[in-house]
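Down below is the structure, laid out as structure tokens.
Missing here is one protein chain; the remaining ones are kept as they sit in the complex.
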Amino acid sequence: MTEVFAVLVLLLLLNIVVGLARVLRGPSAADRMLASEMFSTSAVAILLLLAFILDSPPLLDVALVLALLAALAVVTFVGRAWSDLQSRQSESARGMESRESD
Amino acid sequence: MSLTDLLGGLLVLLGMPFFFLGTLGLLRFPDAYTRLHALAKTDNVGLGLVCLGLALYSGSWLTGLKLLLIWLLMLVASAAGAGLIGRTAMARGMKPWGL
Amino acid sequence: MIYLLLAGVLFVIGLHGLFVARHLLRKILSLNVLSAAVFLLLVALAREADPLDAVPHAIVLTGIVVSVSATAVALVLLVRLSRPREDQRKLMDEEGG
Partner (left out) sequence: MGWLVLVFDGLLAAALIWLAWQATHTPGLFRSVISFIIFGLLMALAWVRLDAPDIALAEAAIGAGATGALLLSALGRLVATHEEGAPWQERRDLYFWIPAGGALLGLLTLAAWMLPSPGLGEQVQDALPESGVQNPVTAVLLNFRALDTLLEIGVLLLAAIAIWSLGRMPLPSAPAVRSPALPALGRLLFPMFVLVSAYLLWRGSHAPGGAFPAGAVMGAGGILTILAGAQPWLTGSVHGPWRMLLSLGFAAMLALALGVMALGQPFFAYPPGLAGLIVLALELAAGLSIAMSLVALYLAGQPPDHWEGEARGE
């Protein structure tokens, strides 16, 4: 069974690497943030599988910490980075999306 | 290999397609709202099945509870995050695709 | 072995970024990449030893916290630097009065 899990871990990592294309392409900040959230889910799954493959329970704790902090990045993003940009540049709201996407 | 092991492994395998489809959706869907939808499937169903499968596979209550906690935390983060991103995107005037 | 190579490549990327990046935020990120490369080197070397050498692990843990503090101070300085002049004067008036 652990061999199967090892293959799955590899596929999940490949999944992350393929998903990096969304970070590259954007276009808006939210899309990149979503990609990052997706990666943290995949990383949690990888850690869980690795905990069973390597038979090392501490990795479950690492996954727990990652799961706990998954909310923090999104909340900071929405509460600080994204809304501040808007309040400051709302007058140029039309050009906003294109500028942000560089 | 016992039956619970097999069942656990099967559930983990069943969860994997959700991860791949989630990434596919992230790459192929046209705008942030639809991508939000793809992401939620991975967080909720994909990780849920993996956690459930591994909990069966581990065969220990304590590990199972920890896995359940991990899944619940991801659920909370995903639900709240999706709501916040969606609302903020709307407020910023980002147009949903096809409307 | 892969990780030693990785540490080397990250080191060069971080160093290059640190020296030639224009924006200060990018310099801060480069500094973080640089420190990650050094941590990686230490831990990858510790793994060669048998039994596992716990001292580099502890040092790297310390280093991570120190690099977070440095990043935080640098970011606050950066934000204060980027404020327009009148904004700062207002801030100083508020503090004076």
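Here the chain labels run A, B and C in written order, and each chain numbers its own residues starting at 1.
Keep in mind that, in the parts below, contacts are C-beta pairs under 8 Å (C-beta built on N, C-alpha and C of every residue); 3 or more make two chains touch, one makes a residue touch a chain.
Source: prediction; values computed, not measured.
The shown chains contacted by the absent chain are A, B, C, with contact judged over the whole complex. Think of the hidden chain as still there; on subunit B it touches residues 73, 76, 79-80, 83-84, 87-88, 90-92.
In the full complex, subunit C contacts the hidden chain through residues 2-6, 8-17, 19-23, 25-26, 29-30, 32-33, 36, 39-41, 43-62, 64-66, 68-73, 75-80, 82-84, 91, 94-95. Touching the omitted chain from subunit A are residues 3, 6-7, 9-10, 13-14, 16-17, 20, 23-24, 26, 29, 32-33, 35-36, 39-40, 43, 46-47, 50, 56-59, 61-62, 64-66, 68-69, 71-73, 75-88, 99-102.
Just so we're on the same page, only the chains that are shown with their structure count from here on.
Taking each chain's centre as the average of its CA atoms, subunit A and subunit B sit 12 Å apart.
With each centre defined as the average position of its C-alpha atoms, the distance from subunit B to subunit C rounds to 32 Å. Note: centroid distance subunit A to subunit C, computed from Cα atoms, is 21 Å. The residues of subunit A lying in touch with subunit B in their complex are 1, 4-5, 8, 11-12, 15, 18-19, 21-22, 28, 30-31, 33-35, 37-38, 41-42, 44-45, 48-49, 52, 57, 60, 63-64, 67-68, 70-71, 74-75, 77-78, 82-83, 86, 93, 96-97. Here subunit B touches subunit A in the complex through residues 1, 5, 9, 12-13, 15-16, 19-20, 22-23, 26-27, 32, 35-36, 39, 42-43, 46-47, 50-51, 54, 57-58, 63, 66-67, 69-71, 73-74, 76-78, 80-81, 84-85, 88-89, 91-94, going by the rule given at the top.
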